[in-house]
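One protein chain is absent from this view; the other protein chains keep their places.
On to chain A.
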Amino acid sequence: MSRKKTLKSKGGSSPAPSSALPPAKENGRAGGAAARAKGGSSRPRPELPLNGAALPSRPSLSSSGEFYDVAFKVMLVGDSGVGKTCLLVRFKDGAFLAGSFISTVGIDFRNKVLNVDAVKVKLQIWDTAGQERFRSVTHAYYRDAHALLLLYDVTNRASFDNIQAWLTEIHEYAQQDVVLMLLGNKVDSTQDRVVKREDGEKLAKEYGVPFMETSAKSGLNVDLAFTAIAKELKHRSMKLPNEPKFKLHDYVKKEVRGSGCCRS
């Protein structure tokens, strides 16, 4: 069941879903309009400051009606079924989606405003579908993402083995300075665990990526993962002169909690 990347639409072996729609059989109008729209597409929403540039003096209003100072795009990636949506729901609503598995269709966009050191940070979170057929859709959104949360499932070896492939993809499509974090999810299922924490740590170290283990079910480290990212992004964009430099790695190391009862 290992995820092979041979069918990547980028290679041209299959038509990419992202390609603009060819016109309807009987009519050429749709295609023409699509091309026109493509030329003039303004990617970031007008209210979204480009590159998360800070506008503390003039608070903006997000679509949900909440004021915020800075906005960033965070993307959740990883194999199908590793718990991306569950992690997001836990973070956003503090609930766990128990029961049946519902796979995300395409990309799901949600907003959450966080308070980071008295600055309102709006995270626009893109929850992506892990399935192969959506790969080309998600590619298109990598380059706009300010941060990426890469997930694997500690009870599913294949999802961990695929992390390297995911990292390759990220390097190919995402911005150079994207904030990246590796998360090993589902640590509440101690019985079924097949990926040791050390394995995750080792891999993360190899790639110089901060790492933590999470559980969308128990809520372990979920808020921390998003807060850490929000802090890092906020520090990067605001660069206040008399503030000490924020180090994501150190912050994560200091704050992270183990899946056991005591602090690791």
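As a working rule, a contact is a pair of C-beta atoms (placed from the backbone, for glycine too) under 8 Å apart; a residue touches a chain by one contact, two chains touch by 3 or more; residues count from 1.
Assume contacts and distances are computed from a predicted model.
S.K.: The chain dropped from view, which UniProt name applies: "Ribosome biogenesis protein ERB1", "Vacuolar fusion protein MON1 homolog", "Ubiquinone biosynthesis monooxygenase COQ6, mitochondrial" or "Eukaryotic translation initiation factor 3 subunit H"?
M.R.: Of the names offered in "Ribosome biogenesis protein ERB1", "Vacuolar fusion protein MON1 homolog", "Ubiquinone biosynthesis monooxygenase COQ6, mitochondrial" or "Eukaryotic translation initiation factor 3 subunit H", the absent chain's UniProt record gives "Vacuolar fusion protein MON1 homolog".
S.K.: In the complete complex, the non-displayed chain touches which residues of chain A?
M.R.: For chain A, the residues touching the absent chain are 7, 13-15, 17-25, 27, 29-31, 33-34, 36-38, 40-45, 63, 80, 85, 99-110, 127, 129-134, 137, 140.
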